[in-house]
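Incomplete set of chains, arranged as in the complex.
Each chain gets a letter, A and B, in the order it is written, and its residues are counted from 1.
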Amino acid sequence: MQTYANIPIRTVGAIRFSYAGKPAEEIRVPLATLETPLWHSVNRGARLSRMIESGIVTTLIKECMTRSILFDTKNAATAYKIQQQIEVNLDELKSITQKTSDHTKLIDIFCEIVGRQFFLRLSFTTGDAAGHNMATAAAQEIQNHLLQKHKELSYLSISANICVDKKNSAINSILGRGKHVAAEIFIPQNLCELVLKTTPEKIVELNNKKNLLGSILAGSICSANAHYANMLLAFYLATGQDAANIVEGSQGITSAELINGELYFSVNLPNIIIGTIGTGKNLPYAQNNLKLLGCQNDDAKKLASIAAATVLCGELSLLAAQSNPGELMRAHKRLERKR
Amino acid sequence: MQTYANIPIRTVGAIRFSYAGKPAEEIRVPLATLETPLWHSVNRGARLSRMIESGIVTTLIKECMTRSILFDTKNAATAYKIQQQIEVNLDELKSITQKTSDHTKLIDIFCEIVGRQFFLRLSFTTGDAAGHNMATAAAQEIQNHLLQKHKELSYLSISANICVDKKNSAINSILGRGKHVAAEIFIPQNLCELVLKTTPEKIVELNNKKNLLGSILAGSICSANAHYANMLLAFYLATGQDAANIVEGSQGITSAELINGELYFSVNLPNIIIGTIGTGKNLPYAQNNLKLLGCQNDDAKKLASIAAATVLCGELSLLAAQSNPGELMRAHKRLERKR
């Protein structure tokens, strides 16, 4: 008998948000989590978003899915010679990619040589799929081709750890993996006080001292936020994503500034790995939730934008709670008693 | 109507493993995942473990749950004076901790001063609970106490980002968060070839060049492995854990050496955050699975050891697959067609 881990879903919001320069819309967001307070936290941010005409504005800055492959060769000099040949024949790799799927396109490569090892990181677009398997399939064909063409290369691995899949890294933040989305909002002081029970000044100070300074002290890499992982996990689980990708997804930077008395608040997520088709998306609960979000079978960009807006709601609400002594613990106790 | 993200569970294994110096036992492990190949991958490692008398040996090196708190003060000189007072009066903080729960014990503190900010990281043991809330509750009482005692301190945050919860960092690997477990096995060459279809030499080379070199190139921090996150996510989901803790859990180092012709293989996980009681553990599926693992309501140390042994099985199997050209993609295609 098939058994399941049944992670409770609640729909929060609506969140008011816009993407791709379109007018703001309001959307209810399903979140699957065992941590009850998360729903309330995101809900508070969502409520605030609805009180602001433009809502949360999202911008998609980049998108790609990556896979890196690994070869041995004679020495660094040989590896570099091959690198140069690959760089001038990029179209060859592009056409190999295209044969593996109509929806996979090679958009960029990145080479590293260390000792006798040649690392090749491949960046693809993969349509509305997150694209793990599409990228691997294309990478394998490219690797086969390079092994045949360059006899000095020998096979080491179909994955070289500079992809980087489900592991922390600087390279994902710098070169990109998944969808890079910024979500931002301007919050008038009175709404900040009314809904968040705090002031713009306190949020800005907390972000500077906890998220920025604290993360630097902690030895965090390319990352400074309070809890992106919580919202992403709940969103990924609800929509049939590979939730282990919260590892890279949790890397990102929260920005808060006081501008003309208003709070400017944004979350910047370079590594949202998400799709509307592919493994997991056909499960009934995932289909329902993708439909609810208006992203059934297509529009992975919109889905990523909603994910970022959801992260903003939860991030803002937690920082607001932490800016007041005792509030976080009180909220946890109250909400967990209710369950 | 309550809806759920229903993540399919299969029980893999049995895995042969030992912990705390006890004799080896065999245990079946439930894993919740949307990624079908994961079950097969862990199963292969498990099969191998059963062919070796001593199986996978796990060692618990450290355990703690942490929370950091954040204060402003006049200047660094004042912060340092207060730090010294706190360090000599540690027993005071210990007795405050004890009042918040019989099961919470303060075992260590770590101070950082930057500018006028004073960061205090608190390490607790929390019995068989993962201990997020227990640590926060104790941290709050400690913070209140310090604010009353040291008038030069003012409240900034109940969380200072050097905890570090669900974010990558060096500090968690260095100072610890959750259970630090090593899992290791010695594999004769013939079994390596029979079950893993590869050689010890190829695994060692792959680990050196992909996991170690690749992760260094990628700018990964305190981490060098192929995919700990996958196994931890499936294990956490099946047993009612807060699965967002795979972010720190995914940090760890795989070691492979050739020793007298045998493959020595180990996974080293400094940050397994896991409990047998607390939020999520009372859900029916979690209860069933904890019972299956022999960890119902107690023995979180054993649970962490099983998690590490499971990670070893999946890590070893994936590396074996990647050491052979084409095998990974073939396996994915075959297994996903079957579904």
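Just so we're on the same page, contacts are C-beta pairs under 8 Å (C-beta built on N, C-alpha and C of every residue); 3 or more make two chains touch, one makes a residue touch a chain.
For clarity, every value in this text was computed on a predicted model and none was experimentally measured.
Here 2 copies are displayed; the structure file describes the full homo-oligomeric complex as 4 copies.
Throughout what follows, only the chains that are shown with their structure count from here on.
The rotation relating chain A to chain B, fitted on Cα atoms, comes to 180°, given as a multiple of 5.
With each centre defined as the average position of its C-alpha atoms, the distance from chain A to chain B rounds to 22 Å. Against chain A, the residues of chain B that register as touching in their complex are 2-9, 30, 32, 34-35, 68, 70, 72, 112, 114-115, 117, 119, 133, 136-137, 140, 143-144, 147, 155-162, 164-172, 174, 205-206, 209-211, 213-215, 217-227, 229-230, 233, 237-238, 240, 242-244, 246-247, 250-251, 279-280, 283, 285-286, 288, 322-323, 325-326, 328-329, 332, 336.
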